[in-house]
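First, the structure itself, so that you have it in front of you.
As you look at this complex, bear in mind that one protein chain is not there, while each of the others sits in place.
The letters A and B name the chains in turn, as written, and every chain counts its residues from 1.
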Amino acid sequence: MPEYEHNIEVHGLSTWFGKKHILKDITCYFRDNTVTAIMGPSGCGKSTLLRTLNRLNDLVPSFRRKGEVLFKGTDIYGVGTSVYDLRKHIGMVFQKPNPFPMSVFDNVTYGPKLHGVKDEDELNKIVETSLRKAALWDEVKDELQSPAPNLSGGQQQRLCIARALSVDPPVLLMDEPVSALDPISAAKIEELIIELKQDYTIILVTHNVQQAFRVSDQAAFLYLGELVEFDETKRILEAPADSRTEAFITGRIG
Amino acid sequence: MTMTEENETITMQEEEQIHSWHSQLLRNISKSLHDFRMADRPGKVDMLGKWGLFIPAVASTLIIVLILAFLWFESVPILVDPSGGPGIVVSPTWDPNRDLFGIAIFIVGSLLCAGIAIGLAVPLGIGGAIFLSEFCPMRLRQPIKMIIEMMAAIPSIVYGLWAYLVLVPIIKNNIAPITQSPTNGLSLLAGGLILAIMLLPTVVTISTDALQTVPLSLREASLALGATQSETSRKIVLSAALPGVGAAVVLSLGRAVGETMAVLMVTGNSLQIPYSLFDPTYVMTSIITNQLGYAFVFPLWRSALFAVGLVLLIMSICFTLTAKLFIRWGMKTRGYI
Partner (left out) sequence: MLKNGESESILYRLYALSGLKDALKSRRHFSDYIFKVILGLVIIIIVSPFFLILFQVAGVGFWQVFGTGPGQGLEFLFTFPGAGLEGGIRNAFVGTVELIVVASAVGIPLSVCGAIYINEYTRPGHVRGIVEFTSDVLAGIPSIVFGAFGFVFLVDFLHIGMGIIAGSLTLAFMMIPTILRTTQEALRAVPMSLREASLALGATKWSTTWNVTLRAAFPGVITGFLLAIGRVMGETAPLIFTAGNSLIVPTELAGPGSWIASMPYTIWAYISDPREYLQVKAHGTALALMIMVLAIDLIANLISRKVTRRLV
């Protein structure tokens, strides 16, 4: 029995960009094998929260933080943590598909190669499993060497998911992964997310209440940097406890 | 009575004529005034603007055509002369007194100098560009960029002055003794070094711009996979910016071959193919600068110098074309440059 309860826990997290207070004292946790949706109107800090979880905000010089983010029981901002190893364990998929300007194969092997996988057979295996998991294998298996930017938008995004899965992270962060796609590709990716939750802890930032309802098991509602509600998605959407949540769900704030 | 009538009729006719003449003039004037006033409506002046501006627009095209034409016609005598011919580009002997006009040594000299300069400036320049675009603290970035832009603005004669008075003695007294090469410092190495220094601003500036157009999301994707910043900048940013960096390299190669004053002052200008870094050399731009003044009354000599100019021109056009191809490649494969 591990000493931690959930893969990722957030304790009293506050963040600032310069003088701007973005997140205000957030405490929540993300269960394993669950999709957690982070909802909220634009500018409420949901992307910031997500990026704090894999320390991608470290790149912003004016970023400051207080509070703890625990990954498997250790503080990811602690002195002993290697940020590069951390990011290996916490994968991320971005809003817009952003394949590297190289072949499909190289896109998927980029991560494993960084972390020391050199064996050709192993890399081939990783490519196949990752692409299969991302439901892309059948579409691209014959053109693994073609440049990734030539794929369609939906395929590119699934490739990005495969790329994130290639280093086998237990946690997957998704920053509005379908908002830049057409409805059909979006539906495919939503399906994929539901499938993936069997093996991964998925944290999904979304702007879209319906999507949260379809995909997620638990949800956090952020408003102006405050965590307003955090509970089962069904409960929040059916009987919001806070008037702000209700306003968001019914479309009065967004 | 009749007289008056006649008179009247004449005057009336005259008046009518005068009147019609007047009115025609008036009508003409008012029409052109009207046109001028109505010029503010679509139509005539727009057409005037269109064609009046067309000529300045093609000025640069015209100048290129003229340069090509004049260099070509000036080069024809040596190219059709039995002692010359197109073979001069591979013939190594330049001796105007014996009507030998081989320009191979100048081409070799130029390429060697440019090669050394590129070999030094490209790795350093790309490194500097990566530093500026990826790692440089915000507070330092602007001042450094400004200094580098100023370096690009320093006249080449000033670089030449510095190289002649500082770099050449250093090579003579401090660097050459290491290999015990006899040299007065005026050498291929001096030319290559000063050229490298002069190219660095170009390489850095264009490469930095190319690196900065690489979308942030690619960097984030790489970092999110656990890449370090240096891995990201080498494997993702640099490869994504490759077309732009390639264009920077080709453009600076063009500048290296075409640079005149600084190289002229430090390469020693000796009619030989250099076999070591400390040998003097003679580049294409230098031979034109040094000899056109004397040669212009000797048809063949003068023509051979213009042939050198033609080679320079063709090379620079090729470099510009290649740079454009790099940019097109970037637009095609990356969607940005």
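Basically, a contact is a pair of C-beta atoms (placed from the backbone, for glycine too) under 8 Å apart; a residue touches a chain by one contact, two chains touch by 3 or more.
As the structure is a prediction and not an experimental result, all values here were calculated from the model.
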item	value
Omitted chain - touching chains that are shown	A, B
Contact footprint on chain A, counting only the chain that is left out	78-80, 82-85
Sites on chain B contacted by the missing partner chain, in the whole complex	39-42, 45-46, 48-50, 52-54, 56-61, 63-64, 66-67, 70-71, 74, 124-125, 127-128, 130-132, 135-136, 144, 146-151, 153-162, 164-166, 197, 200, 204, 228-231, 234, 251, 254-255, 257-261, 265, 285, 288-289, 292-293, 296, 305-306, 309, 312-313, 316-317, 319-320, 323-324
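The working rule: only the chains that are shown with their structure count from here on.
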item	value
Of chain B, residues touching chain A in the complex	138, 215, 217-218, 220-228, 231, 235-236, 239-240, 333-335
Footprint of chain B on chain A - complex, ascending	54, 56, 59, 61, 84-88, 90-92, 94, 96, 98, 100-102, 110-111, 114-115, 147, 149, 160, 163-164, 166-167, 173
